[in-house]
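See structure below.
Every protein chain except one is present and positioned as in the full complex.
Let's look at chain A:
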């Protein structure tokens, strides 16, 4: 049996674009689904794995190329592992079935994803996508990477979470872990690279990046100039 504490973060846009994924995760698989404004990916399954749900028709269309590549490049800066679930488009009422005409472009996109080391899973409907997400969460749990901190901080902790979320290249999970592991922002800012890695569950190189961000002596030339001092 799987742990009852198994938790997945879902982006708030998925409430409208993947309602059956979320309800099936909760009702069929008994997972805790925390809906939040992830912005980066559709789902966060563990401290290191982000999952994007992409319709097959989106991979067929060259028009989506830039959007998709920017999104995945950004994810690669934040997460150690990325998975794309390619979901078959739903048959609309009135259509008998969708004929899928496989194109060279589609094969090129798949090849590029493979070469970039992005994991690909195929799903025929939202319910199957939910089952795959559960499998991924279980796998990550077995590898001791599951999200195991409270996902809904309140009050002052909420403000602190928002502060952490604004730090570039920090994932939602890492920000939650920072909230949970450090008593204050000052305690976090005074931590060593290895303490940051342990507290936020980041790789050493990601923790180095965070440490650098906190300690960097900023170049005042690169900051916008302040408004002229108002007379006192």
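To be clear about the criterion, a residue touches a chain if its C-beta (ideal position, glycine included) is under 8 Å from a C-beta of that chain, and two chains touch if they have at least 3 such contacts; residues count from 1.
Simple rule for what comes next: contacts and distances are computed from a predicted model.
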**Report entry** Chain not displayed: protein name in its UniProt record ("2-oxoisovalerate dehydrogenase subunit beta, mitochondrial", "E2 ubiquitin-conjugating enzyme", "FAP24 protein" or "Trafficking protein particle complex subunit")
**Finding:** "FAP24 protein"
Report task. Could you tell which one of A:26, A:65 or A:180 touches the chain left off the display? Result -> A:65
Query - Absent-chain contact - pick from A:55, A:167 or A:198 - result: A:167
**Report entry** Touch residues of chain A, complete complex, unshown partner
**Finding:** 65-66, 68-69, 72-73, 76-77, 102, 104, 107-108, 110-116, 118-122, 128, 135-136, 139, 159-160, 162-163, 166-168, 185-186, 189-190, 212-220, 222-224, 226-227
